[in-house]
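The complex is shown incomplete by one protein chain, all other protein chains being positioned as in the whole.
== chain A ==
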Amino acid sequence: MEAPREVVVKSRLAVSSLPRARVRPEAKATPPPGGWPWVGHFLTAGLPGRVRQPGGRAAWQSLRMDPFEDTLRRLREAFHTGRTRSAEFRAAQLRGLGRFLQENKQLLHDALAQDLHKSAFESELSEVAISQGEITLALRNLRAWMKDERVPKNLATQLDSTFIRKEPFGLVLIIAPWNYPLNLTLVPLVGALAAGNCVVLKPSEISKSIEKVLAEVLPRYLDESCFAVVLGGPQETGQLLEHRFDYIFFTGSPRVGRIVMTAAAKHLTPVTLELGGKNPCYVDDNCDPQTVANRVAWFRYFNAGQTCVAPDYVLCSPEMQERLLPALQSTITRFYGDNPQSSPNLGRIINQKQFQRLRALLGCGHVAIGGQSDESDRYIAPTVLVDVQETEPVMQEEIFGPILPILNVRSVDEAIEFINRREKPLALYAFSNSSQVVKRVLTQTSSGGFCGNDGFMHMTLASLPFGGVGASGMGRYHGKFSFDTFSHHRACLLRRPGMEKLNALRYPPHSPRRLRVLLVAMEARGCSCTLL
């Protein structure tokens, strides 16, 4: 990459009539060894080292490359040309995404296996097929979603045209996590593109193999004037967030969610935050332990537990625990064999840092099932912990691993009280043969989503919104909800220029009689409206 002729300090308004600040000629830098770190090369070249410059520290700081400035400006300019507005353009992007999946399936499967030891089954089911399903749904419904929504009128506006128009926000940023690195990148992307936005994608640097495919292969399938992948770690992401976007979609931890929202607040940028939490799983005495064990275990150990909606901990009575443990053992053996480490169907922990964190959690309570780990393989056995105290680390943070603690409660009420003392989770589960018990748990708690007698099936239906509440997030998506998330709903009223006599009622000087007539005219089909 050749060195830039001049370095431009980022401007806060990307499309602006303000002159762009220019660096003094004497402060121009010579490139450090290895060249300027352009977008995409942070992983190898690293950030620029300190270079002595005339003009001192201030000049150096203004020279420190803002690697995103050009990319963002380019995308904004493309948006302003109106290129992304037509249904044809958007459909072409979506079809490009579809081809990306079809033509690179093996590459993607390999990358997912490398990053997370995902089996072909899991990769297909939870990554490729989900993404493909969203693309298909969007293509099928694009024009319907884009259509203006007609709205009812009142008497005063009978002759007018009133509707809600969906418009793209403009430049959208999607920050994706590492646990379902394809799904959680592509599904929001489908919505953003369908809604007509230009998109900057920041995939997770932690799921390195998928990151590489997204950075190198995906852009070829999309119009690159309207789409860019940017790479980097927390520091680069922080830099990126200093820029102004028209929408930010973030999936990740609550801690980073706060950082993203705070950065967004500076620019009054709306956000969707898909966060996490500790998803409680209440198991009633009145249920079949084996059925419950099957269902809970499948959702807990899928992707080695690295799922934001997985059941995080179980609440049940000591008696139920007695029946559940052998059932869980039986299930685990059935699913993963006597030596789970050799099962092709069990994932691995994403990296050393997460592995160490999880291994430390194995010391909480005591191990009833599993508990083995292997650092060289980043393997943690499907584990169940019992005799766990609420104050122990395993109950203080989202587990995000194949460890399931069981805590005892003596009644549904106690379980509900326990749950409500804590932050609202992303998902909540209740298992019982009694629909009354299930309904009670639903009614007396709050969470992003809820499922009675199963795991996170609810989030697999594109007709239902997926999102958190409280510390587990804000906003929602999937299917049409993604399209709506990335669209501004603009209220429009088109009146006729003539017929001014009809308007005369509202003009001063006023009289009580006129006011009465006006109020009647504003009555909409029997329901009263606000005053003109």
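Convention: contacts are C-beta pairs under 8 Å (C-beta built on N, C-alpha and C of every residue); 3 or more make two chains touch, one makes a residue touch a chain; residues count from 1.
The rule is simple: contacts and distances are computed from a predicted model.
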item	value
The complex's invisible chain, by UniProt name, from "glutathione transferase", "D-aspartate oxidase", "Aldehyde dehydrogenase 3 family member B2" or "Diamine acetyltransferase 1"	"Aldehyde dehydrogenase 3 family member B2"
Which of A:T71, A:Q114, A:T162 or A:S209 contacts the chain that the document leaves out	A:T162
Full-complex contact with the absent chain, from A:Q102, A:Q235 or A:T262	A:T262
Positions on chain A where the hidden chain makes contact	15-17, 80, 82, 119-121, 124-126, 129-130, 133-134, 136-137, 140, 151-154, 156-157, 162, 164-165, 167, 169-170, 187, 246, 254, 257-258, 261-262, 264-266, 268, 270, 273, 275, 287-288, 290-291, 294-295, 298, 334-337, 343, 345, 431-433, 435, 438, 442, 446-454, 457-467, 469-471, 473-476, 478-479, 488-498, 500, 503, 506-510, 522, 524, 527, 529-532
